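The structure follows.
Complex shown without one protein chain; remaining protein chains in place.
Think of it as A, B and C in the order they're written, each chain with its own count starting at 1.
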């Protein structure tokens, strides 16, 4: 096993990986930007190295500086976390070139899976279902029209070079096609430096279900079941759970097999996630593969008991997987709520600043992966995700009740967070019944209002607060009043009586 | 299921039970003494009732007041937690008489198992191994001598009416017997109001291993495996774990069977714990049965996934156990560290006062059951247990490493706690290897010193602290200095130059 | 004492009488029994009709109860005087568009003198990798623009004044 690892990230995921280092007796190093001098990951690591100014382009995205730190700190391996350089082919190559182990797949695998057109074709060729579509780049308008007719509306125009909803357009009628194509190409160019787009069938109200996989360098591949991630807002996942409410043993076996096959065909190694779309008839389609540790990986850890980060270390160190597919057992149900520094009651506007107080939930079945602490100033430069609330229980029903209990205990003051949003979801019948898809937030929550429950209590409390304040003011006025020493007073009274 | 429950306790166990209520949608009520007006359990419950002054005899031990509250709040059942009235026959009877369900065994079962002589005889009669001994009360000195000779030294004199080390004496030679007997009888009288003592074989360096059981009102009894509780100081458990490092499937099956048999013969219902002593040859002996929820019950929850408090509710409501013995699976390993308000570096002297800051560990495999919060004043009147750190991992080895990681993250300031003790234990080879028994603290830790590791860092930090303080003082002196407005100064200088 | 409490613009009459260690409260005539379980100035634990509530009184006339935040104005009923400082701002003809979040000004899409209609985009602020369009809540004319592209702003900074 490695003796020393560099964690090239920040926030909760850096802390997550640093914790694994500590438990494995591995010396850890990390990097920090100007505003992260006293961030939690900087306080947690064994060694810390400054790499630049606050903007990520000046620090966490600087491949040169990170490789330099890795050499200076004499680490054997680098864990990239998620985001930043985690899926960056150049970074993986730079590690390879410097003789430092990149804890993740090879740069070649990242490159193959990073191009959506190539990866889709690769999967389709071996019989893994993919969404019907152009099968390759769309050259011009007339080709787009031919393709769209062939596939049938509605269709989706997508960028080959990236995700996150950028360079993406839904087209429902032929007359919308031309302008949508132009917009998508222009967005793709500016977002990813690559104008290539392709067209595929647009699935109405699909569910987003992904499979966690582990693959060692010796050809062994297993999957750790699914995660349902359909609670999304602008393609950002907010709540994830496992098992999926719609999963059957048969469907799980088929999708798991497809996920393992996808990994094998891409010669992928380490931990990864195969994402699928599932339509209303339970047909599934390969969407893409995330070539890194996911935000939501703890959901799988809770139901399998497997520590995915530790497995990543072992795989990167060349060890063989210690468990076989048939030994992996699913136990209970787990739900993750992403706690972000955003105001859900104000269109998820970012909310940064000093965290005045944190009270975290405790007791049975609770796991908190946090990247902040009481007194920390949440900077404006990075992702708003500040913590993850994870809950395990013996069943989905029990888990939802436990999440509700935990959210009621959870208090973060000083900034706004997504906690009220999660409370709302946990009380929404569609979610509780498991009847939701990726349109859930727009279609169901769009109409739901955030209600307040304590008007009377607030009125009583503020009046009590006022009367206590007045009393304190009265007491301190008496204390401050000079010369009314009771001893002096009584002697003065005596003198007067004479 | 019950609609409303009274939790007649305080601290972490009250919060634990209140959490279960919330998750099950049961309205909760609790009681509080003068000093617990803003205790965590008082802040957590749905309804709260004042029952008297700080001393437990004036509040948490007042059967009359608690029954009165139960009636006023119209609860259907009472959960007694542990300690206070949890094993009090009168209290269970008072509940029964008032038509309120006591969440625990019947008063009859408490009474039978509360008398050590009778319970030992009951178990022995059906073939459960018990420690060889007098088999009944020792009437006088000469009978004691006869018994001691028959059993063989060393022997143990024990009080029939209670535990906790009171009324207990080890006797290694005949000449010590007379005075030890006198002392034990006098102590037993003053501690339990019952001078009855008995004699049994004193086991050298035994392990304390207990089995968690669940028994419904329909004759179904299961056990949830063992907990090893040999890390004890003055008969107080400090660390518990499951599985026990010495357990074999064969021994587990035998002890589990004996535990179930003990429960059946005592017609015991609800959750309970059968305690055994295990000698060096792996012979086990029935010690006693704890007729309540144990402090360490979460250890078992972590390795089985069963929520013992919820099971208690279901059993008390008359439901049948939903699982069979063969369905209970042991998964991984769990360790509990009791966090108490005591100074382990000063002979575990109690340390009460205001908790200035709490930082709790997080991340994978951590559970914190706490009864306090930042800003809370730990009162002097009750048990020093303020929280429990629980860790789950896939193996004992992994769990110990995780406990170490968690203890390093755990910070409680304002009072002294047992955290340094737990760090010491986790670094002690005998514990790590699982080679320990109830003499562990005296024999092994007696010689170990608490070392400090950061003298140089402390020296540097205090000098830096000093220089920063001086700088701040200089800055504020400049700010406060009147009349040194730079504009004025420069005009004065100009005037002087003239 | 009797107060008028305006909670998010709902008005309540709160009449308080000290009783032992607590208070008897009449809220619009309806009686409640309150015990002050803990008083740490801006943090209270109150037991109201046997139910515990943690209350945080925030500096900016907000009160935090049960995880929810309420805007509060308290008036002394007898003298009709506002006890706290937040109110009294009269409706102005000018509207200051403030930054709802700290961030970086990516673009200002209007210029001084422009006529704008309610809901129209004024500028784009980036924070936490997200671009946020800031709109004018009502019709008017852009009087002054107080920020420019590339500038960092804090929450509450005035960005644009609409007349």
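Keep this in mind: contacts are C-beta pairs under 8 Å (C-beta built on N, C-alpha and C of every residue); 3 or more make two chains touch, one makes a residue touch a chain.
In this text the structure is predicted, and so the values were computed from the model without any measurement.
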item	value
Contact set of the excluded chain (shown chains only)	A, B
Which residue of B:98, B:346 or B:395 touches the chain not shown here	B:346
Candidate in contact with the missing chain, chosen from B:174, B:380 or B:448	B:380
Sole contact to the chain not displayed, among B:218, B:413 or B:443	B:413
Chain A residues that touch the omitted chain in the full complex	29, 37-38, 42-50, 73, 375
Absent chain, residues of chain B that touch it	341-342, 346, 349-353, 380-384, 408, 411, 413, 419-420, 423, 452-468, 470, 472
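Here is the rule we go by: only the chains that are shown with their structure count from here on.
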item	value
By number of C-beta contact pairs, the top two chains	A-C
Interchain centroid distance [CA atoms averaged], chain A/chain B, Å	37
Interchain centroid distance [CA atoms averaged], chain B/chain C, Å	46
Whole-Å gap separating chain A and chain C, where each centre is the average of the chain's CA atoms	31
Chain B, residues touching no fewer than two other chains	none
Contacts with 2+ other chains: residues of chain C	none
